[in-house]
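All remarks here apply to the structure that follows.
The complex appears here minus one protein chain, its other protein chains still in place.
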Amino acid sequence: MSHRRFGALALVAAGALLAACSGGGAGGPAAAGPDPAAWRESITGSIEVGVLPAEGTPGRAYLEKLAESIEAEHPGTQITLTFANTEARPALEQRWRSGDGPDVDYGMFDGTVPAQQVWADDGFLLNLKPYLDAPDPATGKPWSSSFTAAANGFLTNPGDGGVYGVPSEMSTQVLFYNAGMFEQLGITPPRTWDELMATTAALKAKQVDPIAVTGLFQPYMGMWSDNLWLREVGWQKANDVLVNGKGHITDDPGFLAGLEKVQQLRDGGAFIKGFQGTDFTPAQALFFQGKAGMILMGSWLASEMKDVIPPDFRLGVLPFPTVAGGKGDQQAIAAAPQMVSINAKSANVPLALEWVSRLTGTKVQAERAEQFGELSGVVGVPSPKGVTGIDEVVAGASALVPREFAMTGTKAYEFVYAEVARLMFGEQDAGTTLDRIDQQLRELHKN
Amino acid sequence: MFRRAQRRIVVPFLLPASLLLAVFFLYPLARTVQLSFSEFTRTGRQRFVGLSQYAELIGDDQFLASLGHAVVLALAGGCMLFPPAVAIAWAFHQRLHGERVFRFLIFAPVVLSVAVVALMWKFILHPTLGLVNPAFAAIGLGDLVPVLLGDPRTALLAVAFTAVWHGIGIWIVLTTSGFARLPADVLEAGRLDGAGEWTLFARVMLPMMRDLFRTLTILWIVQSLQAFAFVFIMTGGGPFGSTEIPATLMFRVAFENAEFGYAAAMGVVIVVLLLAAALGLNKLLKRDDLEY
Partner (left out) sequence: MSTDAGAGRARFRPFHLYFYVLMGAFALAAVGAFAWIVNSSLKTDVEFIGSPPFSTTTSWQFGNYAQAWEAGGVGAFFGNSVLVAVSATVLGVFFSVLAAYPLARIRFRGSSLVLSGFLMGLMVPWMVTFIPLYLTLRDLGLLDSRLGLVLVYATYNLPFNIFVMVGFMRTLPVELEEAAAVDGAGPSATFFRVIMPLLGPGVAAITIISFLNNWNEFFYALVLIHSEDRMTLPVGIWQLSQAATYGSNWVTLFAAMLIAVAPVLLVFAFLQKRITEGLTAGALKG
């Protein structure tokens, strides 16, 4: 108690200085946006919109066209696109903290990830629920009904029941393989872990590195342990241990079994030559060049790499292999939405709403699925072409579970993937990896 | 009398520089101290926590490791920098034929943008697409060379090498000025006594430039702490934090984790450590009579 009072006194004493250096922040509940029934009549002004594709890519060109067509329909409006993907996030978040976030942005909210709810809780984001509940003039049905059941699971903030983002696309973690190469070499695509090991050996025998993986982005290496844990112990158990601090990672032998399988791949030389120094795009490009047979990646792979996929390349896709005797979810697939949110302080909320509703509308979603292989979270959008079998993979899944066991943005996210990376680099074996993760989890969760 | 007149210009002459220093350096420095007593949430809310972040810092392996890496970077970089810099400056001192071409090629990296140099070497060191590993693989020695930026044992050295490659031109020129300043008559006398070039270099030239090297060493230490761009672009601090230096760690803690207070506490500790070191070096500087 006394400690806190001292703090309060110091705060008062520091006075204006402290007030001046608070990182800005919206603070308090967000101001109510425009009338949910009538916002379409007041689309004016200019907005800045965060987008995921980089400049010069076909995906970006498509969004630029979309912006132009909205500008043309609503004279006097202006839409500026800003690159908002992973590496640009720190700078953008700093702008949010300063009260200067873009009008529309990615990565600010996910209803399944506790660490991704703070912006909504602190009043930075517009609650979209009233707009989602209002009927869409085109269909007469509420906007919210256009999202698939899988997508709906990510929308609601458990704190207040509000909706602070909608998915412009979904992604699932799947095992891609070079279908042409497999056919030519007479290799059957692997469905189980044992088959995967056999495939690995077969590819090695043909002088092809079996699996492309980057050594420079730890969460992508962590996809392997994530999916193995999903099969070995299941989503709930992993989420409890890693995020909620319920139980220890040593309690269930499945965690060690998962790490041992990663080690098995490593010791079998399954990873592409020089992966330790290979960035994720080169790793992906090497896969499309036929230097590796498989890659475990988000379903965005095809759209991201569109430019460097040789025209005769046939991309096959599989769910992550099942694990015999695993106690987890054998048919579940790790998934994540790419959520767009609207800045509560945006000066032109109607235009921002227009962008978001057009982006998640059936027309745009269908075009993006067809042209870029994006997986939609909207009802009635056909499965993407160019990725053979992704629709079957998703349809065959028992559940789409949040990727990374909802670790995103927590301390555990950093050290778990760092330790897994050490394992893959050969710095340590599975047992040590488990012990080190265990030690850090106990420290984090104080259990 | 004219001394008194002179004093009138002291304030106006000092004012512009002092103002800049106060607003953009001293005031932020003071505010760093103050920020270090607060904890920040991801969205920028702050809470006074007193000295607790300093306590946390003492047990923070990442921070301690980053200090260690800074020392390694300064030492290893210094070892890569000074011997060739002195040797090449000595070579320039010989007024060889073709000197100008060499001067141009060796100094050229300095004028390139750091980002260009860092990116260039990141690609050149790429294990399969770059120059170094494939070159060794081509002559059958591929197994001897690790993935230079992907191996925790070599990554920091590779970054140090790149920083040195970029900046060596400046150090060569500064060293050349030391050679140019050597009294010609002493060297001539040595030559008449029959001393070889090497003896002259080791026994006469180097000792006479001791003061210069001392200053250059201090400048290099300060410079090496600013190797941010190379680490940030080439490795991002990895693999496994093996190239993390205080600057990149602070940047990451502040902008990726939004822990501004904690990053500020790191900054304060670094300043205290350096000022302590500077006090020790102060004597050396003073004796140097402010030349560089």
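All chains are identified by letter, namely A and B, in their written order; residue positions are counted from 1 within each chain.
Following the convention adopted for this analysis, a residue touches a chain if its C-beta (ideal position, glycine included) is under 8 Å from a C-beta of that chain, and two chains touch if they have at least 3 such contacts.
Please read these numbers as outputs of a predicted model, since none were measured by experiment.
K.L.:
Quick one: which of A:74, A:95, A:327 or A:411 touches the chain that's been left out?
P.N.:
In the full complex, the listed residue that touches the missing chain is A:95.
K.L.:
So which of B:57, B:114, B:158 or B:205 would be touching the chain we can't see?
P.N.:
Result: among the candidates, B:114 touches the missing chain.
K.L.:
Hey, which subunit B residues sit against the chain that's not shown?
P.N.:
Residues 2-3, 5-10, 13-14, 16-18, 20-21, 23-29, 31-32, 35, 84, 87-88, 90-91, 94-97, 99-116, 119-121, 123-124, 128-131, 134-135, 138, 165, 168, 170, 173-174, 176-178, 180-181, 184, 197-198, 222, 225-226, 228-229, 232-233, 246-247, 250-251, 254-255, 260, 263-264, 266-268, 270-271, 274-275, 277-278, 289-292 of subunit B touch the chain absent from view.
K.L.:
In the whole complex, what residues of subunit A lie against the chain that is missing from view?
P.N.:
Residue positions of subunit A that touch the missing chain: 20-21, 23, 53-57, 60, 83, 85, 87-88, 91, 94-95, 98, 279-282, 284-286, 289, 304-305, 307-308, 310.
By our rule, only the chains that are shown with their structure count from here on.
K.L.:
Based only on mean CA positions, could you tell me how far subunit A sits from subunit B in angstrom?
P.N.:
Distance between chain centres, rounded to whole Å: 38 Å.
K.L.:
Residues of subunit A touching subunit B in their complex?
P.N.:
For this pair, the touching residues of subunit A are 3, 6-8, 10-11, 14, 17-18, 21-25, 27, 89-91, 93-94, 96-98, 115, 118-119, 122, 124, 215-216, 218, 273-278, 282, 286, 291, 409, 418, 421-422, 425, 427.
K.L.:
Please name which positions on subunit B make contact with subunit A in the complex.
P.N.:
Subunit B residues touching subunit A: 31, 34-35, 37-38, 40-50, 125-129, 133, 147-152, 236, 238-241, 255-256, 258, 260.
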